[in-house]
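Here the complex is missing a single protein chain, while all its other protein chains stay put.
And now, subunit A:
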Amino acid sequence: MQKTYEEINEKIARGEAVVLTAEEVARMASELSPAEIAARVDVVTTATFGAMCSSGCFINFGHPEPGLRMESVSLNGVPIFGGLAAVDAYIGTTEVSPSNPCYGGGHLIEALVRGERLVLEAHGKGTDCYPRRSARTIIDKDNVNEIIMVNPRNAYQNYPAATNSSNRIMYTYMGTLLPRFGNITYSTSGELSPLLNDPELKTIGIGTRVFLAGAQGFVSWNGTQFNTEKPRNEFGLPVSNARTLMLTANVKKMDPAFIRAAYFERYGVSLFLGVGIPIPVLDEDIARSVSVSNQQIQTTICDYAAPGHPGIAKVSYAELRSGYVTLEGKKIRTAPLSSLTKAREIAEILKKQVASGLFPLAPPVQSLPDHAVVRGLRVEGDAI
């Protein structure tokens, strides 16, 4: 059973398309074969709502009169990157206020989406073409020219779970890890997670339309640290962090329900983001991919107390979600870090948007790399 994008879009236009969430299809797969699912289901929606540090926004403030070449720029006291043309800047999620390290770029982005007003302070040296040397004013999303989210790395295809073998409590981006394997934290939405439902990225590539914090955005490139070479399990799924996406969308169209600033104790600022991607069920192979269940998806438990965070065990998301994992005979509590409730909400919204034709499907303009590995950084003086 083969279907084309055109056929699926025509079915959507006729109001006949069957659109289900990845969780619904995973349940369906216990009774139906991939061939039967391919025949019955047209689109499957996937979603995640997790902390994604590698996110940020370009903001173009508009030109004041006389002009200012903004070189040193801050919003609410948080430095933002002004090393671009005169009134362009980049708000990086993890940048923090020098006077309050718990407040940073993530909070600025959330505040902008909420429509809150922020204090802009900008300085330049004054040039013949931009004579003004400083400006202090109030901005919000409606009075600046443009705010475009460009996130270098979102929606990781799987992510290792974290634990701590040491005798001290560890505060990490994977949450608070209690001593002596006191807990395990994990952070994907499992069978609902976008890139785990299309492991080889047959339908997701450059130009794929995505739900990004309530706005319609696009995959603009592969995400940084894109890795196709991670070990896979018997179902063809990577068992640790593999592929990633670079995502872009208009911040002015985002919904505050799907974006939230975060501060991880003794780590720093991050940003919870809602990402959703519909996957067209073009053939039996894709039907098999979107049918994947939490029993089949596995990840690696890494010890954050040991150098390099080595993997110490492999575990399924069904086990992680049960609340306990047994490690070397010890029953260890597990806890999620990404919101399944929010991910489900996004998958449901996307289902309605796709079915009603508000979220058109199209093939990628260009596939993401077939082969890519991640290089480390060699620091001079370190032992090789």
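Assume a contact is a pair of C-beta atoms (placed from the backbone, for glycine too) under 8 Å apart; a residue touches a chain by one contact, two chains touch by 3 or more; residues count from 1.
Please note the rule applied: contacts and distances are computed from a predicted model.
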Practice task
Would you kindly match the missing chain to its UniProt protein name, picking from "Copper-containing nitrite reductase", "NIL domain-containing protein", "Peptidase M16" or "Amino acid/amide ABC transporter membrane protein 2, HAAT family"?
Solution key: "NIL domain-containing protein"
Fill in the blank from the handout: Of the candidates A:Phe272, A:Tyr304, A:Tyr317 or A:Phe359, the residue in contact with the absent chain is A:Phe272
Fill in the blank from the handout: Sole touch to the unshown chain from A:Gly82, A:Gly124 or A:Pro336: residue A:Pro336
Handout entry: Residues belonging to subunit A that touch the chain removed from view
Key = 49-51, 102, 171, 175-178, 183, 185, 260-266, 270, 272, 321, 323, 333, 335-342, 344
